[in-house]
Each structure stands twice: as C-alpha cells, then as structure tokens.
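Every protein chain except one is present and positioned as in the full complex.
As written, the chains take the letters A and B, and residue 1 is the first residue of each chain.
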Amino acid sequence: MSAATTGPHHSRVASTPAPGPTLGRVVAAEWTKLTSLRSPWWVAAVTVVVTGATAYLAAQASSSDPGYQPLGDLTVGLVLAQLGALVLGVLMGTGEFRTGAFRTTFAVVPRRWTVLGAQTLVMAAFALLMGVLATAASVLGILPAARSRGIALDLTAGDTPGVLLGMVLLVVGLALLGQAVGALLRRTVPALVTTLGLVVVLPLVLGLASDPLLTGGDPASLPLAEEVTGTTVLGTLEALTPLAAGFLMTEPASATPVAGAPDLGPVGGGLVLAAWVVVLLVAAAARLRARDVR
Amino acid sequence: MIEVEALTKRYGRAAAVDGLTFTARPGTVTGFLGPNGAGKSTTMRVVVGLERPTSGTARVDGRRYADLPAPMRAVGVMLDARSVHPGRTAHKHLLAMAQTHGIGRARVREVLEQTGLEPVAHRRAGTFSLGMGQRLGIAGALLGDAATLVLDEPVNGLDPDGVLWVRRLVRELAAEGRTVLLSSHLMHELALCADRVVVIGRGRLLADAPVQEVVARSERAGVVRVRTSDPQPLARELLAAGADVAPQEGGALHVRGATVDDVGTAARRCGATVLELGAESGTLEEAYLQLTRDAVEYRTADDREGAR
Partner (left out) sequence: MRTDPAGTRPAGRADPARRGPTPTRVLRAEWTKLVSVRSNAWLALGTVAATAVTASGLGLFVRPEDGRSGSWVVTSGFVVAQVGFLVLGALVGTSEHTTGTARTTFAAVPRRLLVLAGQVGVTAAAALVTALVALGASYLATSPARAGDAPALDPSVPGASRALLGFVVASVAVALLGLGLGALLRRPADTIVGGLVLLVVGDQLLAANPGRLTDTVRALLPSSGARLLQDDAALAALDAATLGPRLGVWGGGAVVGAWVLVVLGAAAYRLRRHDLR
C-alpha cells in the first residue's frame, strides 16, 4: 500500500459558513450510516415478503368461507411484520454500542442528544418505508383471493384508509420501540429479550390469565361465558401493552373494543404506543447524558 | 492545544488516571507513553469527551471538548481501531463522519487516497486486516483537517511502509503548527518522531520533558565505553583520575565521569592499545524502562523472577 503525504487544507475548511454539526447534518450522516449497512435492507426485505406471503396464504385459506371478506385478512401479515420492525429497531439502537462505532460517532458529535434525535428520525423514516411496503404487500397478497371470488377491492371506502395508515404507523411505532430499548440497554441480547418480552410474551401471559381455553382448560367444564360489562383490570392492562395498543390502530374506527378493555380507538391506541416510545427514548437520553460511553 | 489538569478518572474504586497534569502544545508532537493499563487511552477518551472525568479538567483550545462548535474541525481523533461498524464500507464510514460537519465528498476521497485505502474503499470494514483498519482510523482523524490530533497507537499493526508514512505525517502536521498527541509503545519510533514525551504509570505522571532530556536521564547516558588490549592499568589510571569504572564483558570498561578525550589520553599514558572507544548514548527505551520500572502493572513471569 502506498501512502501520499498530507498538505495543508486550512484555507478551504475555514471558508465554510457553518462549520459544526447541525441537526440536519447529523440526520444526513445517520441516514448514510443506516442505509450503508446490509442488515436493515435484509430485515426490511424479509419482513415485506413474509407479510405479503402470510396475507396471501390466509386469504387463500379463508376465501372458501361463505361470508368471505377480503379485507379481513389485510392485517394478518402484521403478526410477523411486527417482529421485523422490532428487530430492525433493536439492531439499529444497539448497533453503535455493540460494534464500538459509537466512539467515532460521539467523538465527532459530542452533543449526544442530537445524535439520538437524528437516529430516531432516521429510524422512523426507514420504518415508514418498510411499513408502506409491507402494507402494499398485504394488499397485493389478498388480491388473488378476492379476484377469484370476483370481489372488487375498494381501499378508499369506509375505514380502510384508516386501517392502512394504522398498519404503516404500527410498523413505525414498533421499530421506534425497538430502537429506544436498544439505545437504552446498548446490548443486543438484553434489548431483544426485553423488547420481545414486552411485545410478544407479555400479552401472551395476560391472555393466559384471562382466557383459560388458551392452554388446556377443559371447555366442557367452563360455565357459559358471562357477559363482561365495563372494563376489567386485566383487560385494561392488556390494552395498554405496546402490541395491543398498536394493533388498535389497525382496527376500523367503528370496531367495538375487546370485552373488558377500555375503548381507546385507533387514535388512543396509537397514543399509548407513542407514550411507550417516548418514555423509553427519554430513559435512553438520560442514560446517554448521565453515563460515560466507552 | 490540549491541556489536562489534575485529571482523575476512577472506575469503581480503582483510579485509571490519577491527578494527571500535562499540556500538548501546538507545533509539537507529544508522545504519550506508559505501560499497559497506565491510563493513556482513558485520558484520551476523557479528552474527547467520551468519558467524564471524576475530577479535574481536560480542555482543547481552552474549551471543554463538548463545547467546541465544530469538534471534528478542531480535533482529529483516532482511538481504538474497533470504532467502526464492521458492516459498513470504509467510504461510507468516512462519508457519514464528514456529513456531520458539512465536509464534502472530495475531502473523503482525499483522505482515502492519502491513507492508501482507495482500492478497498468500498469493502466492508469488518473484512479489513489490522493495518487497514488502522489506516481507516487515521483517515478519520485527518478528515476534519483539525489543528489538534489525538492518535491512540496509530502505528500499531502498520507495515514498515506505513510506519514510515505515519512518522513523516505527524512531523509534517506538527510543522504546520498543529498539536499532535500520540501514544505508542514503540520507543524507537517515538524517539524519531516526538518532540516531547509524557510518561505515565498507574495513572500518574512520571515524566514530562523533551525527548533529549528524557534520554539523557537514562543510566547509560554520559558513559564512555572503551576496550583495550589490557584493561587493568587503564582502569587504575581512570580511578585515580576520579572517574567511575565498571568492567564489562570482553575486556571493555564503562567509564562515568570522564570524557572520550580523557579516556583516550589516559589509555595512551598507560600504553594500552585502544581497540574501541566511544561515548555511549542512552536510548528512549532505556530511559522509559527505568522510569516505569516501579509502575508496570502487568509483569511477565520473567520480570518477577528478575526482581527477586
């Protein structure tokens, strides 16, 4: 390898108007950093494909039902897409710390909150792209089944635009949740376990508590389901988990709430998920401020 | 300019840096020396604001690093070579750094060229060899064209070509009036390129002086070595003249307290044939080893045997 010598560059640099890092510049840098890695593209591609494929398979399976509603299968693929969004977020949130690249980042931009803010914006933008593609894949996935039954899809009617928007926002929200936990915990495995525990396992546990049929309860021995009126503690807790709240965004605004859960509606659900993200991001920001980075 | 004042950094109870004070001045290459675990990298991380000092201050150009309006243009930093995401190409890594300060792509290409990384610029950093990673670190430090450079073991892992290049580079940077703080374990290299050395051990300052001055403190400095056909009479002659004489292997003598001229004259007086005569010069390595003898934290078994 050959190496040339250096020359003075003072004059050129000194003439630049604003020399330091601005939010806009840091956002541009973070965008370069995210898009120059292979993993986010892989995660996004797999997520989009799996989402579309799940919607396709579910639509094929249910298209023989008598009262087939093609739009009913629109959100099925999100059960797997949520994992993609979470993993994307966690990997991006921990990536710098896991690899040591944070030393470069924070030496170049010592104002750490600017970096965290820029990373959040960039994550949101990338997740938005992924969410739009995953939603489009879901729509494409249910098309063949709808066509085979001769049902025309109208995406602009009724609650459907709201549902589509909710699907995109759910992906963005979960990616940001993963990123916030990643930035807070800084290590992949703990961050991943925490995120997946919060999003996947916690609702499962709450579901077990409220529904004995999920594992091995004997349906015959159950009393007839009583009408649940008002909200229950379990129902409220369940609705406030990030996943359940996020999925409210993908419900039609006119949908009735789950028994025992408060009626948050799509907007309320979105706000609950946003609150989770904000709290975790604030915690990550506080940790960045208070603790050394090594 | 880097000013470190009464800097202390503790991890739990152990002090990695303990009341350290020194200044790296413009136009000089300041070599930063110390045994493994002495606290060099820790000091450098505090200087560039990655870690908070437990007490004391570290300033660059009179300000805290975090208060610099454009840190990258003020200080070029190369810390651990593992400060790069292994999945990112060299070019994109540098580009992202440049973007934070509105530095153009042309400059990125320039430093890639300068560090000889052009052929591998679009390869992922995780696939780089040790030396290539090191060059990428140096490229990042050069990117902002800063007036101060902080380089942690920049020649570690470089090929002889690269070592020579770094030596010239830091000399040139200093000649342009920049401040260079550079840590290294290669004493011969530092003796060649540093103006001053700051030596620390267990986080404390052991020496802060120009290289020549430190070298002059080594035990061998000022010693005259002479080898003659018959050492005994010469030794007596020199002792009588008030010099210290230490016999060496192969009939040589190490004389302290006499010049080469004095020894030559004395040899003639006692009729010995001079086979070899010259002033010994100490090396930075010897001076360093003496300075840090008591401050080495990680000893090999051989050291411990020797100490007994």
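Just so it is clear, contacts are C-beta pairs under 8 Å (C-beta built on N, C-alpha and C of every residue); 3 or more make two chains touch, one makes a residue touch a chain.
Remember, predicted model here, so these are calculated numbers, not experimental data.
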Where the missing chain makes contact, among the chains that are shown: A
Hidden partner chain, touching residue among A:45, A:155, A:189 or A:278: A:189
Contact with the hidden chain (one of A:32, A:54 or A:104): A:54
Sole contact to the chain not displayed, among A:140, A:205 or A:275: A:205
Option touching the unshown chain, where A:90, A:116 or A:183 are the choices: A:90
Hidden partner chain, residues of subunit A it touches: 54, 58, 61-62, 76, 79-80, 83, 87, 90-91, 188-189, 192-193, 196-197, 200-201, 204-205, 208-210, 212, 215-223, 234
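Here is the rule we go by: only the chains that are shown with their structure count from here on.
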In the complex, subunit A residues that touch subunit B: 1-6, 8-10, 12-13, 16, 18-22, 25-26, 28-30, 32-33, 36-39, 95-96, 99-104, 106-111, 292-294
Subunit B residues touching subunit A - in the complex, by the definition given at the top: 45, 48-52, 65-66, 68-73, 75, 77, 79-80, 82-89, 92-93, 95-103, 107, 113-117, 131-132, 135, 140, 142, 144-145, 159, 161-162, 165, 168-169, 172-173, 176
